[in-house]
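Yeah, one chain of the complex is gone here, protein chain that is, but the others are all in their spots.
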Amino acid sequence: MTAVDEPQSYSGTRKGEPDKTIEEVWAQPTGLRWWSSVSHRVVGKRFIYTGFAFFIIAGFLALLVRTQLIVPGNTFLDNETYNQVFTMHGTLMMFLFAIPILEGFAVYLIPMMLGARDLIFPRLGQFGYYCYLFGGIIVLSSFLFDAAPDGGWFMYVPLTTNAFTPGVSADFWLIGITFAEIASVTAAVELIVAILCARAPGMSLTKMPIFAWYILITAFMIAIGFPPLIIGSILLEANRLLGLPFFDPTVGGDPLLWQHLFWLFGHPEVYIIFLPAAGMVATILPTFVGKPLFGYGFVVAAVISMGFISFGLWAHHMFTTGLPILSLSLFSAASTMVAVPTGVQIFAFIATLAQGRPRMTTPMLFVMGFLFIFVLGGLTGVMLASVPFNWQAHDSYFVVAHLHYVLIGGMVFPLFAAFYYWAPHITGRMMSERLGKWVFWLMFIGFNATFFLMHVTGLRGMPRRIATYPEGIGWDRLNLLSTLGSYILAAGVALFIFDFIRHLRHGERAGRDPWRAGTMEWLYPTVAIGFNFHAIPPVETREPLWNNPNMLGKNAEDVEGVMRKMHDGRRETIGCDPVSGSPVQIVRLPHPTFTPMFTAFALAVAFAATIASAYFVAIAGIVAGLLGFTIWAWEPSDSGVTRDAGMGYVLPVNMIEKRSHMHIATVGTMLVLYALLGSLIFALLYLWNVYPNFAAQTAQPNLLWTGLSMLAGLVLLILAMINRRVAVADKIGLATVMNLAVILASIACTACLALAIQRTDPWGTALGATMWATLGFVALNLFITLYWALFNAARKVTGRVGAGQSLPDFNLATYAKGTAVMVLITGGLFLAATLGGLS
Amino acid sequence: MTALGRQVWGLTIPAVAWAAHFIAIYALISAACAPRGLIDIPLMFGLGIVATVLFGIAALWPTIRPPKGAALTGAIRVGGLIFAVAILFDVLPLIFSSGCGG
Amino acid sequence: MSDRDRNSGLLGTVFAILSGVIVSLAVGVWALGTPGNDPVGAAAVTAGTFMEGKFRWLRAEPENVPQDWVEISKTVRGGDPQRGATLIAQYGCGSCHVVPGVARAHGTVGPDLSGFRDRAYIGGVLSNEPGDLVDWLMNPTTHAPDTAMPDLGVTETDARHMASYLYTLRGS
Partner (left out) sequence: MGSTLDQFGSQTTFADAGIGAARTVWLTNSMSIISLVILAFVMLVALFAWRSTGGGRVWWIIGGGIVFPLITLSVLTVASATTLRSITGEAQPEAPVIEITAYQYWWDVVHHSEGRSLRDANEIVLPLNMAVTLQLKSNDVIHSFWVPSVSGKMDMIPGRINELTITATKEGRFRGQCAEFCGLSHPLMAFEVLVLPVEEYAAYLESLDEDARDAVTPQQRRGKEVFLTSGCTACHAVNGVSENGRLGPDLSRVGARASLGAGMWRMNRGNLAGWIADVGDMKPGAQMPSYNDLSGPDLRAVAAWLESLK
């Protein structure tokens, strides 16, 4: 192999088309094929627009809620409709608006800010979007079947079990939301890898725009925070479909287990929503001050500590459930601590203001609105961390006020700032400053009128989630004013929509870098080319547009950088070292395809069919989905060649080593899977700890089979290690044999684990059911290992993989190792149960 | 490992120390105060203090001796401090209460 | 920007802030007051009465309006509609009847009392006249022994107030 191969000499489904220009290679598909686009710009915009549509729907539901509460004893909505409306309001806002729209902004902005031509897994982006869209449609469609979920967005058991919510309304929620969450988790993994592995040459972690740090931490939080809810939802759905008694106290289940799992997700969720929005603020603020963010390092430290500490306060949503006072004090103390990193960020923003003469633009107005509202929301949050106060305020309108201050102040106001700030980037035209100021003041006044009074309403004893209230106990006028305020807020949003539609045709055309920002997404004239960079410029500072006179001094396409001279006729971008940002590889990116869309659709059919109890259709959907994934991954590898990227960088394509983007993605996926396993283990230990007498009734695992399963796990681990060495050594035949050995070991692991707990009755006790659930999860991973090994073997046997292309085996080895450790952990737990006894 | 890599670790170690400490304290309280009553109060107290000292030092270590390199030293100091204080706060309830209470 | 523009801009800002503060204070005081305690409303009424006195000349006096005999025939002597609404709520009429304007009065046991003024009969047995209505409210069972409507022990004064409220309910 020569150092620099000829373009034609690599294999791949898509032979390079070197005769095409870079514009032609990156051309967006048109017509019906538009739907097959995988570009981060298209997918990001779709996330943003779809998220905004859900915002409008959920906002409309909020207006229904406020209208119902305008007077005591109102009959505008009956109780059932009201319950559906407030449930869907919360659900849509939290799951289908806040997180997806922020991820949309991240998907749209991150590659451009970091100097990549596209997001690192474009097809995964498309898959995530369609999962989100179909999941959202499933949830919304419940209105058509008159089966909208009505158990609250928190879905507390036992209210949402079959006994108290017969029918399919809860299934719509559980299945639709779980499906939409897949989108969030895939986007999270993709963003982690995109930020770590695809940055401009020289952009070390400390040179990244602060937005990328915020998104990086958020993505990690999603990867760890969503799994508890996914597990919770699956357990509850298994309870509803199969009658497994995870939450039934009569057989050792516990309704509080659901609350723990839900809030283990639900509390970090708030910060998952807040952090990207704060990242937007930290991006917008320096632009209008004209100086870099003050205290970059402090903010990074604060974001990291926020990301961690926010996982330690889930139980402050459970202060009234009768937990031991000692637990309450722990969570109370942990809750107050989150004020510190928040304070650091707020004061870093304020210190940035002091650096220069801020320009008062519409985005700045929204940023200032954020500062006011969010600080107050944070302060009431600290109040709620006080246990005795919480006992009074919990589940009252005080909490409603608090959470809207935090979420609308901490997320919606920055989001509107972001709309005004990045609108020229997306549409090429400026939104109206004049209307924008009206939008701001309407929203600001309307918001405070609506929610400030709710603090008082709550402390006057009005509980949340009540469809009606009696007259004359001090809530009438407060509610009336809150409702009027909500109409003003809605008017502001309506005016924004008008402005947005107006500006598409009549807005002033935006010039290049219209706000005089310093980050790289503004390098090209607005509505830039689809591949972001003709050449990826080396980056020395955090605000390259301010500090590098080359950038705005030249035409954007003439800015010097790597990859200018590469004309392989493939979509490709530069891959970097995660820490230092120095280029280490060239990443070949896929072209437009319908496969991810088809896969998402097949899974959507499977999920929807499960709601409709059409299980054969569901199985067909799952099989089709698996087929989709297989086709998706079937194309030959691009590894094994080396190319000259210019500027002295001669780099391998899709390199095979630990820093490969594929490998980091595999590790990221393992992180998600371990969070899922961790949630199940939490459930096991929790039930065992809380109901000793029911634990004693659960049959102990069989010692022999448990031992054998651990042995099989160990074998799998060793085989995986060998498989990696063989892959690195590039021995194709031996690797095929190792694949088959991994398959056998996976089967052995599954069988031994199942035989170990064969006497445990999943319907007998909740602990038994959870043991089977854990087994099911590990078995699923073993099945994926098996399928992947089979897939790799098949590709090698059919000659799709050539020399130097063992990346799939390299990654499989990592996955198999992770699975083997899962088997060892599970086996260890079973062993402990056998030896120590469950009693 | 590069200097910058070590600095990134310097940011992460206190965070992980805090997480381990939090899980330890939560597990100890759960073990002592749940119906099973796996351990008694004095043992919970003792183990809690041990964990605090251990993880507290781990969290403060990068603050006291930041890894070489200038890029993130300030952030490492602040981060370590925040997490050390958070560890202290998390153990306060253990110190100031006589039992599980309520 | 000229000095003059700047001055008017400053004035505008000060005015906006001042009026914002005043409006918020007034609204806040009103919102926090209990139903019986309404200093802002009282102040508004006082101010309104005062202004009305000053600007009475603006209102043209009606001339030679013909007597509305229906109006007079549906007037209950000594009845205060507002007091009546409260009493209707207190006696629990709303658990059986829809009574517009009374909170939580949406019962479906008895007839809907919307547009009561235009009804011809009461309980299907008495004609809809003030005297009969007051009597019916006090003793429905004397007039219709098989009715499901209980004698609620309504006093005559209370019945007059309630009747006068019911006659404010006009058909659409």
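For clarity, chains are labelled A, B and C in written order, and residue numbers in each chain start from 1.
Heads up, the rule we're going with is that a residue touches a chain if its C-beta (ideal position, glycine included) is under 8 Å from a C-beta of that chain, and two chains touch if they have at least 3 such contacts.
Keep in mind the model is a prediction, meaning the values are calculated, not measured.
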| item | value |
| --- | --- |
| In the full complex, displayed partners of the excluded chain | A, B, C |
| Selected residue (touches chain absent from view) among A:29, A:428 or A:474 | A:474 |
| Of A:20, A:45, A:437 or A:464, the residue in touch with the unshown chain | A:464 |
| Residue among A:31, A:322, A:799 or A:836 that touches the chain left out of view | A:322 |
| Absent-chain interface as seen on chain A, which is shown | 78-80, 83, 151-152, 156, 158-159, 163-164, 249-250, 253-256, 294-295, 298, 302, 320-322, 325, 328-329, 332-333, 336-337, 339-341, 343-348, 350-358, 368, 371-372, 375-376, 379-380, 382-383, 385-396, 455, 459-461, 463-474 |
| Touch residues of chain C, complete complex, unshown partner | 34-36, 82, 85-86, 89-96, 106-109, 141, 145-153 |
| Missing-chain contacts mapped onto chain B | 78, 81-82, 85, 89, 92, 96, 101-102 |
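Operating definition for what follows: only the chains that are shown with their structure count from here on.
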| item | value |
| --- | --- |
| Rounded Å distance, chain A centre to chain C centre (Cα mean) | 54 |
| Complex interface listing, chain A residues touching chain C | 71-73, 75, 453, 456, 468, 470-472, 474, 476-478, 481 |
| Chain C residues within the chain A interface of the complex | 27, 30-35, 89, 103-106 |
| Residue ranges of chain A in contact with chain B within the complex | 204-206, 296-298, 300-302, 304-305, 307-309, 311-312, 322, 324-330, 332-334, 336-337, 340-341, 344, 579-580, 686, 688-692 |
